[in-house]
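All remarks here apply to the structure that follows.
A single protein chain has been omitted; all remaining protein chains appear in their positions.
Think of it as A, B and C in the order they're written, each chain with its own count starting at 1.
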Amino acid sequence: MTDTILEVQNLKKHYNQNGGLFSAFKGKENVIPAVDDVSFYIKEKETMGLVGETGCGKTTIGRTLLKLIPATSGKIIFNGTDITHLSAAQFRPFRKKIQMIFQDLDAALNPKMRIKAILQEALTVHCRLSDAEIDHRISELLEMVNLKKSKLSNFPNELSGGEKRRVGIARTLAVGARFIVADEPTSALDVSIQAQVVNLLRDLQKELRLSYLFISHDLRVVELVSHKVAVMYLGQIVEMGLAGRIANAPRHPYTAVLWSSLVDKKSDESIKNEGNPNEGQWGVFDFERPNVGCRFAPRCPVYHAKNRPTICTDPATSPQLQKIDDAHQVRCHFPL
Amino acid sequence: MKLASIKPITVLISRELAIAALLLLGISFLVFMVLFLSPGDPFSSLLKDQTASSAIGTAARSEIGGPAPWYYQYLAWLGNIMRGNFGTSIRTGLPVLREVIRTGINTLYLTLGSLLITLLIAVPIAVFSARRGFTATNWVLTMFTYVVSALPVFWLGYIVIYISMHRFGLFPLAFGSGAQTWSWVYFMLPVFVLGLSNGTMSEVVRHLREELSRVFSEEYICTARAKGASIWKHSFKEGFLIPITEIVATKIPFILGGAVVVEQVFNWPGMGRMAWQAAQDRDFPLILGITLMAALFVRLGSLIERAVHIIVNPRFAKE
Amino acid sequence: MIGVPVLKIENLRTYFYSSSKQAFSRAVDGVNLALEKGETLGIVGESGSGKSVTALSVMGLVTAEPGVITGNIGLKTDGVQKNLLQDIEDYVKITNENGRTVEVSKDNPGWQRHIDRVLRGVRGKEISMIFQNPKLSMNPFSSVGKQIKEAIMLNTSINNAQEARERTLYWLEQVKIDSPRLRYDNNPYGLSGGMCQRAMIAMALSSEPSVLIADEPTTGLDATIQSKIVSLLEELKSSVGVTTLLISHDIDVIKTLSDRVSVMYGGRVLESGPSKEILSAAHNDKHPYTAALLASIPTARQIKAKSYLQAIKGDVLDTINLPSGCLFYARCHQVTEQIKMQCKHQEPELREISSNHNVRCWRFFNA
Partner (left out) sequence: MKRYRQHSIEFGNLSDVPFWKTAGPIDLVYISYGLLVVLLVFVSYVLGMTGFLPFDPQEINLELLMAPPNTEGHLLGTDFMGRDILARLIIGIQAYFLPGLLAIALALALGTCFGVLAGYWGGGLDTASTYVSNLLNSFPRLVLILLMVAAFKPDIYLVMTVVGITNAPTVASLIKSKIQFLKQKNFIEAATALGLKNAVIIIKHILWHNCRSVLIIQATLGMAEVILIETSLSYLGFGVQEPTPSWGNMVQSGANYFMQGKFWPSTAPAMAILLTIMGFHLLGDSLNNILERKRDQ
């Protein structure tokens, strides 16, 4: 019942930033670790939330899982099969099971195709179906995602944002996905529609026993939908654990800062406990991005409060992800 | 880290120079292959009177005992070119390099002059239509650009000559004599004809207009308007400087092509006319030199464009 | 709080024409707003509600055609009274049929020239604006400092370059950019989004305007940066005290920063009043749309209970095909049998239900 559907071990993805033709002569390679040594697992019917700021590598993880970009090293195990090194052709059968909802509403939708053709393509990509079966499946899908039948004859640009998102979800379901990487599924939508989509995703999870990797920067939504949450900072997971624990009793300074940045908490609670303890200590905005030691150190309130201990910045003592509680891991020398 | 990744301008420009050099090498190879493959082996005849000075060529020849393999020939030829030895013209017997430079300057004058004319006409039209949208005046101006870019350039040349002969009593054959009082008008005519009707006018106007409208709808122009600043000042670099250098760079080949025809019409002693003569006589050393020189012009043009891009904004240097 | 409004928008209508649909998109359809001296008025709404277009209309920056077609925008500062949409009737002809606008003729180039003339001395000087995408809103070809300096030289009495530079550095410090001297010479692409937004704020404030329009100042920034920008704006509000029109889709931002709020939907103001009253979940008398909007944000209790969110049914309004009755009727969950017919066929007016609190809903009129 609660089998692990996806396991990621020590996943790394490094980008080489170089100048094309003449980079070979320069010898110096500028490596950017977009994803650095990330491990986690997701069980069936489970949702794992992945949060972090722009550029922290959360989307890169999603793409690497779907083999849209190759991993530099590490292992991705899906349903017991190591899929890291499969060729495109070998991996194609797995695409039935692993799908992705893209942040961009238009990503899944060819602007020159009608909605029906888009769904039809998704249905027939992995198996042959008769026309009657296709019609039947399409109406089934429409019902699942609450979309009007009249929209089938429309082109994507005639749909509203919410409808486009529904078509995108229907497309992943048409293939028969079991595990869905939802990359910011609500960020391009209006508040009133976001709630609909979140509810829809949760309904589908119950009905179809789906597992999600829910990537988002909307902390409240992540907390709501996920069972466990991983917090990323500059390519590394800095804290991982049950959703409620992460949100309410964070151990990593970054997580604490992240959750305290929810504006409404501030406005509601600012009257009660005047001032945030972290306020004013990290006024650095275009922060440094160290590749060694603790990456959060330059912005870290604890680091500054403890008078910049060398253990935090020393490459030899980079903090490791350590278990501090059952199912709660933190990458910090001085957990809160 | 972000700032550090932007390289200094000198590095970027020297990179462009290296690319240009590499391209020139490719160009020379392409030209070589055309001649090498052509029937009647013009290349051997071309190399014959040059390889005397080329040790590598003679060595290869004596070694193999037959015609040298193509790469020997290429290297020998390239070595000669590097030393500025483009051979001599078959027809006149004059050294090619000197001839090409002599006529090249005339062609450069014609080309740059007509580019200037094209821009002088196209820029106001483009600015006008980008600002005003679709109006009757605009339509007339746009149609005018379509007409002149579809006109056969030599036919326009004939009309102009016809008019100049009957109105001003100027004769095409008088080029260079300089005796006539109106002769400077005559110098202007080919420039004017080529500038007007090189077949790129409508495209230039369209490109400029689209770039301008695009830049005008950029958000930073909105900001500039919101703070009461001049939008012309803020749109100058992206809306004018960059598109215009782009046009200069991409249209040079077209205008050089047009120059071949216009020089013929007006008896202009330029490179194009010489190319025509050389093609008729199958004067290979000469046409080879001309092709290389023309390619050099084009590369110089795009080098300028890249340099402007880099200087205006180093961020764009990465393609 | 009753004073003479600095900025008064009356019956503003801004339409766009969609040639592929041969129809008008009624982006702003009869909006009335009044901004009083020293206060912050928030406008909250979803995409397509017309909140940003309202701001752009005030600044005369609407580029899509036909743009602003009717209205009055009164600006009153230091004894100068000005109508920013002065003589608009000379450029626009509107034909109505059955109470709906079916045809508009507008001399757009003429209007553009006219409004540029009217707004000279207003843009920048009297009203400045902060835009939503800080990185794209700064000229990428010029350094941050130069752009701020330009605003200062254009809009304040300072016209000495050296003095303007000092002033620029002062403002960069005010918005808490680290090492302002270094940032002065940076081009916008060398700055992060948050820093760019700070520079934008500095630029807007540097010309010492009477009114500041902040159009989605936090959108597109990271959560941590967003909260920083909000607290910066909060601080500046108390230190500089500029009259602000704040536009955002983020209810939390509006709640934190604004004194009064107007809720927009489909180009109309559905509700306006004190933000504490309107945007707190505890207060009951509010427009069903506002209530639903507040309810659709997950609360701490919902998160804990992992319960369902209260989504608003239906889809966002299509501004091309507006319904004839209440704009929110199709999505409203508070329609009773009693007022159903009224809701469906007749649009309610914006009426006061308590002091300074106006609501456009039939529910409050029968009681």
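Operating definition for what follows: a contact is a pair of C-beta atoms (placed from the backbone, for glycine too) under 8 Å apart; a residue touches a chain by one contact, two chains touch by 3 or more.
Just so you know, these numbers come straight off a predicted model, no measurement behind them.
Contacts of the undisplayed chain with the visible chains, over the whole complex, involve A, B, C. Only one of C:V4, C:V80, C:V102 or C:A281 touches the chain withheld from this view, namely C:V102. Touching the chain that is not shown, out of C:P5, C:G48, C:P66 or C:G145: C:P66 (per the contact rule at the top).
In the full complex, chain B contacts the hidden chain through residues 22-23, 26-27, 30-31, 34-35, 37-39, 42, 134, 139, 146-147, 149-155, 158-159, 161-162, 165, 199, 202, 206, 250, 252-254, 256-258, 260-261, 264, 272, 275-276, 278-280, 282-284, 287-288, 290-291, 294-295, 298-299, 302, 319. What chain C contributes to its contact with the hidden chain is residues 15, 17-24, 65-66, 93, 100-108, 320-321. The omitted chain makes contact with chain A at the following residues, 20-21, 63, 66, 68, 88, 92, 95-96, 99-100, 102-104, 106-108, 110-113, 121-122, 125-126, 150, 154-155, 158, 171, 175.
What we mean here is this: only the chains that are shown with their structure count from here on.
Each chain gets one centre point, the mean of its Cα atoms, and the points for chain A and chain B are 52 Å apart.
Separating the centre of chain A from that of chain C, both taken as means of CA atoms, is a distance of 32 Å. Counting partner chains per residue, chain A has residues 286 touching two or more of them.
Residue positions of chain B touching 2 or more other chains: 2.
Taken in their complex, chain B has these residues touching chain C: 2-3, 6, 131-133, 135, 216-220, 222-229, 234, 237-238, 312-313, 315. Residues 59, 61, 63, 108-109, 120-121, 123-125, 128-129, 131, 133, 136-142, 150-151, 154-155, 186-187, 189-190, 192, 200, 203-204, 207 of chain C are the ones touching chain B in the complex. Interface residues of chain C, counted against chain A in their complex, comprise 46-47, 176-178, 191-195, 198, 222-228, 230-231, 249-253, 255-256, 292-293, 296-298, 302-304, 306, 308-313, 315-316, 318, 331.
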